[in-house]
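All protein chains but one are shown at their positions in the complex.
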Amino acid sequence: MLVIRPLQENDLDALYAMAQGAGKGLTTLPADRALLARKIQHARETFNQRCAPEAGLYLFALEDTELKRCVGISGIQARVGLDEVFYNYRLSVTVNASRELDVHVRTPTLHLSNDMTGTTEVCSLLLSSSHRGGGTGLLLSRCRFMFLDDFRSHFSEKVFAEMRGVSDSNGQSPLWDALGSKFFDMEFSEADMLSGLGNKSFIAELMPKYPIYLPMLPDAARAVIGRVHENTEPALKMLQAEGFNFNGMVDIFDGGPAVEAFIHSIRTVREGINRHVMIRKKPLVTDVPAEQQVMISNRSFRDFRVTTIPAECIGLDTVSIPADVAEALEVESGDLVRLAPLKDTGRR
Amino acid sequence: MLVIRPLQENDLDALYAMAQGAGKGLTTLPADRALLARKIQHARETFNQRCAPEAGLYLFALEDTELKRCVGISGIQARVGLDEVFYNYRLSVTVNASRELDVHVRTPTLHLSNDMTGTTEVCSLLLSSSHRGGGTGLLLSRCRFMFLDDFRSHFSEKVFAEMRGVSDSNGQSPLWDALGSKFFDMEFSEADMLSGLGNKSFIAELMPKYPIYLPMLPDAARAVIGRVHENTEPALKMLQAEGFNFNGMVDIFDGGPAVEAFIHSIRTVREGINRHVMIRKKPLVTDVPAEQQVMISNRSFRDFRVTTIPAECIGLDTVSIPADVAEALEVESGDLVRLAPLKDTGRR
Amino acid sequence: MWLVRPAQPGDLNDILDIAGGQGPRMSSTLPKKQDALSSKIDQSIRSFTGTNKPDEPKRFLFVLEDTRTGKVQGVSGIDARAGNGQPFYNYRQDALIHASHELGVSRRVEVLYPSHALTDHTLLCSFAIRSDLRGTDAFELLSRARMLFIASHRSLFTDKVVVEIQGVQTQDGEVPFWDSLGRHFFNMDFETADQYSGLLSKTFIAELMPPNPIYVTLLSQAAQDALGQPHSQTQATYELLQREGFRAGCYLDIFDAGPVLEARTDALRSVVTSHPKTLHASSTDDGETCLICGGEGGDFRSTLTPLAESLKDEVKVSPKTWEYLGLSSGDTVRVTPL
Partner (left out) sequence: MWLVRPAQPGDLNDILDIAGGQGPRMSSTLPKKQDALSSKIDQSIRSFTGTNKPDEPKRFLFVLEDTRTGKVQGVSGIDARAGNGQPFYNYRQDALIHASHELGVSRRVEVLYPSHALTDHTLLCSFAIRSDLRGTDAFELLSRARMLFIASHRSLFTDKVVVEIQGVQTQDGEVPFWDSLGRHFFNMDFETADQYSGLLSKTFIAELMPPNPIYVTLLSQAAQDALGQPHSQTQATYELLQREGFRAGCYLDIFDAGPVLEARTDALRSVVTSHPKTLHASSTDDGETCLICGGEGGDFRSTLTPLAESLKDEVKVSPKTWEYLGLSSGDTVRVTPL
């Protein structure tokens, strides 16, 4: 069985292995054991409510109960930009017009912005290659929206995700080459790593403060602003299906877009329903296609658990689940659980 | 009967009288006969599709069929900022933080922005004092959303409205006094009027181009940023009920907020249904409370008509309306009409 | 003999001839169209004679006349106040140091700031001359007669004088700085923009110029290389002005990034060396060739003359020269060496 649960200290080895495999795309989880250990510690304190709600970092592990091993991870940062300064470029437009000369020019312009400060971010999604497919990625990503829904007071009204921008197979980013590299005396990968380590004062020190007029950048750089890396396209599609939209903010280094949604309008939230648990004796075919599966969460803050069950288990007021599922979720008969479709069913 | 129809040349006198009565709040319809005549002319060309879709100005008259007189007006501008430059301040935040010194300061900041350029605006709502109350204002305002819905290709995906900001009984605006007056050698009312006349090059010439840090403004000015004039609160509430949200843009002169919504998510659009017309012979009590009325539109671009009927007229596939209503709407039996509740019914 | 005097309506066609032969950079202060040029001459006459309309800025236009033929061979001008009552636009080139202590990196970041700081300083402008005269004594006379006019009408001018030098333009007319920056915002070619900038209303610059500072590093390499560089054709002018005491500061032309030269009025070589002296006759036509000027306002004349003798308060000059200047013995003149 695949079960979502809070990340634990003993997941460090698995996490480190996944971070190493992820390469340079995932700046929030660099392959640095000490740093990862601190992240786990931070997450433990968050789930145990031993840190201020706005400082919360929620990291969820996907456990393969047969392997007894963490095979994926996903996260929520309660508020960005409180500890360090959070930067984006806002893709804006400057209009210059002269009626007298009949000239009207719209110039796309990047403005350095801190406007995402204080907003909840979904982040840090990693899945072992051994477990890709069959909706596992969906579970790992969408379980977070069930959590957000049940504990809204811990989060901002809006939630966003930063998508990895375009870079070539050598890790060269066209936007970085045209813009960042002119101001930072380093490689894209180094800047990206430094930024991921959370020490962003170098950005305040080195970043251009005045707006950047896009016509002054080469075509290759302009073309990637607001576009995602091809490996990230599935993740973007998933979030768009959830109701996330591009909010005009792009990454200052690679130009990748940020997408955002109000929590109340996220599909997993809108389609979520509550049911009372009934432990069933009847055998159940659990091996159904992803389209027929639903996520089921135990609605616990501290011991949050999510797994999937066939949709047919859902009744009018109840959901009937096998004993092993109930055990994995740490629920008993009569407990209220939350259910939401695992996969986009096409309904709106 | 009260019927919405496109504004006509012979509405000029009524329009001028309403504009005179409106005072200084409504900058898009100043009491200037020549200008109003040009606006009517522009609207005529728009409905007759004799101007480019993006240059369209849709002005709707509310006609009292007994008085045979226009008693209200409302409008849609297809795209703002094409003819002149459209300015807002974007209310943004600048974050300065030093980890070393443990300082973290968020500074609300106004950035001069042209980002609404190309967006559809609902505007120019005026209603004779003789006809206020009983949902007439709702009809005048919400009829536009029925039009937007039926002719979406003529408009942007998002639509916005600028709300009048705070000023005192003498027409003094605290934001103007603290900010605009320092750069423009004129009174608020004069700047507002000049801007309304559509000649905005003086803004490009005189406006401060660099961001304004709010802590440098006095409390009275900061307090009105994003707030509406008390007379405008009902209009704001109506738009909020329709699904409009503050989008972070404020008026450069008085700080009044802009609110926006995706057309597809506007309540009138979401709750709109289509029915086939059946002319009824049965008598009908038309004098029902606003809560029980629905708007009915003929879905015509060139001869757009809307009026209200009791909700009880609506059947499963049809709507049964008296002959005089059908005549006012210029529809016949079998025609497809659009219906939407006049008043917020509390459903979501 | 070469004579510099205030432009007159009858000079119109000669000036148009000369203006037409100039590069585009000139057109911002020397119109190529008859109407515009004609009103410019009228305004100049009002300025020389002190009969300006209320609020009309003082703008002076001089011509270089070949007295043998009566034909005008060059033109030069002074705007008493740069911008003529409106903003005078420049870029100000300045540097920010972007340094990270922790990372141990430091980078000099050049920025172009929109600036009006030179507004209202006295501006030398409208200089155009037949190309075969470039670099000759006549060329020097035409340019420096303005400094002599300033010296003899000091109260009309400010304490600082500036002059714009044409910037880099390739042989096929491309202006690298314009192509990299201005073109994107003004949506017109360099020549069109330059012509508009000769209009009295600079509203279109306020409307179309990018409102924020520009990072030099984002300009094309050719544009970066052109910053503050004079056009090769301006070399003679540039050197003459440097000898006069002009220096390039941090200001650049907004269209072609040509340098703006600055000088303190009272430190101009022609001003420093040309104390007023009384005119007397010399018995000889010999002597070192000097610039000489005399006459008030509309009667101002300047020419080249052999200087027979120069004493503390008087000069002796051949009466032939008097004629050109319209002066006679005992009148006040100013003399300065070439």
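As written, the chain order gives the labels A, B and C, with residue 1 at the start of each chain.
Simple rule for what comes next: contacts are C-beta pairs under 8 Å (C-beta built on N, C-alpha and C of every residue); 3 or more make two chains touch, one makes a residue touch a chain.
These figures come from a predicted structure and were not determined experimentally.
The hidden chain makes contact, of the residues B:T94, B:N247 or B:S297, with B:T94.
In the complete complex, the hidden chain is touched by one of C:Q166, C:T203 or C:T336, namely C:T203. Although one chain is not drawn, the whole complex shows that of C:T29, C:Q86 or C:S282 it is C:Q86 that touches it.
Residue B:P208 is the one among B:G171, B:P208 or B:P310 that touches the chain not shown.
Residues of chain B in touch with the missing chain: 94, 96-98, 100-101, 103, 105, 107, 179, 182-186, 194, 199, 201-202, 205-208, 210-213, 215-217.
The chain not displayed touches chain C at residues 83, 85-88, 92, 94-102, 106, 113-117, 119, 200-203, 206. Within the entire complex, the positions of chain A that touch the omitted partner chain are 85, 112, 201, 204-205, 209-210.
Methods note: only the chains that are shown with their structure count from here on.
Relative to the C-alpha centre of chain C, the farthest chain centre belongs to A. Centroids of chain A and chain C (each the mean of its C-alpha atoms) stand 62 Å apart. Measuring from the averaged C-alpha position of chain B to that of chain C gives a distance of 54 Å. With centres taken as mean Cα positions, chain B sits 37 Å from chain A. Among all residues of chain B, those that touch two or more other chains are 85, 201, 204.
Multi-chain contact residues of chain C, defined as those touching 2 or more other chains: 203, 207, 211-212.
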